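Here the complex is missing one protein chain, while the rest keep their positions.
Showing subunit A:
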Amino acid sequence: MENVVELTNVTKEFKDFSVKNIDLQVKRGFVHGFIGANGAGKSTTIKMMMNLLQPDAGEVKVFGMDYKTHEKAIKERIGFVYDGNVFYEGLHLKDIKRIVAPAYKHWDNALFSQYVEQFELPLNKAIKNFSKGMQMKASLAIALSHHAELIIMDEPTAGLDPIFRRELLGLLQEIMLDGSRTIFFSTHITTDLNRIADYIAFINRGKLVFNNSIHDITENYALVKGRTELLDRDTEKAFVHINRLSTGFEALTENVTAVENTFGDSVVIEQATLEDIMFHMKGGMQHV
């Protein structure tokens, strides 16, 4: 399977935060969700994919090319959406198009007009007077109008109401239909991903915890609930993280068979949601 984006051993250090040894592959033709808590390193990773930040060590390749020699060729094929508005806020959408369109060789005016109509966007209104949802739609219309093969989005659903979020996800599904497109987007709203993502990459405290297909994740992880008396030094080994409550314990495991062998019928094993995994992983790194 061809990789559209490949991060190899990428490290970026800041004064009080770092992203360390990230190995991440984004496969062509799939929707990739990128999850992690606030401040886990999602935006930093995305910025390195876009060459807004250069890694201190490691390699970033997009479409098999590196930014040093092929910056323009790479960006020509990427559509981007950021969580805030990056367009000149005082300008009308019409003027923003006049600025952005000539940058791309494959800009498609007819396609842009089609999206403007579909999203009901006003051309003669300043971007700053758009609602958050409309700004997002405007970014998306621009990102989709130059036949980009890779759409990179940083928190596109943040601050949007549930109805609009669902509309957006439907739209993303629609643009995936032709099979050649790849979407990589970060979010901390995990329910968005259950609907459309094929792969999930999870970053925690600057480290990539996993990058697996949604199918593998639901198979590999499970939530285990039982009485606290069942836990001792040996049985605890089966868990990534344990949350002790007065009513019993709730724990995340990466090894469902081991848990079944150890505890048998004395515990309840449930499918872990992405949110369960995020919650326990974040705690797990601290305590166990």
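Note that in this section a residue touches a chain if its C-beta (ideal position, glycine included) is under 8 Å from a C-beta of that chain, and two chains touch if they have at least 3 such contacts; residues count from 1.
The rule is short, and it goes like this: contacts and distances are computed from a predicted model.
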Chain not present in the shown complex, as UniProt names it (candidates "ABC-2 type transport system permease protein", "Xanthine dehydrogenase family protein subunit M", "Ring-1,2-phenylacetyl-CoA epoxidase subunit PaaC" or "Cytochrome c oxidase subunit 3"): "ABC-2 type transport system permease protein"
Contact partner of the left-out chain, one of A:87, A:130 or A:249: A:87
Option from A:20, A:47, A:132 or A:207 whose C-beta touches the chain left out: A:47
From A:71, A:219, A:236 or A:270, residue that would touch the chain that is not displayed: A:71
Residues in subunit A touching the chain absent from view: 47, 50-54, 71-73, 75-76, 78, 80, 82, 84-89, 91, 95, 98-100, 102-104
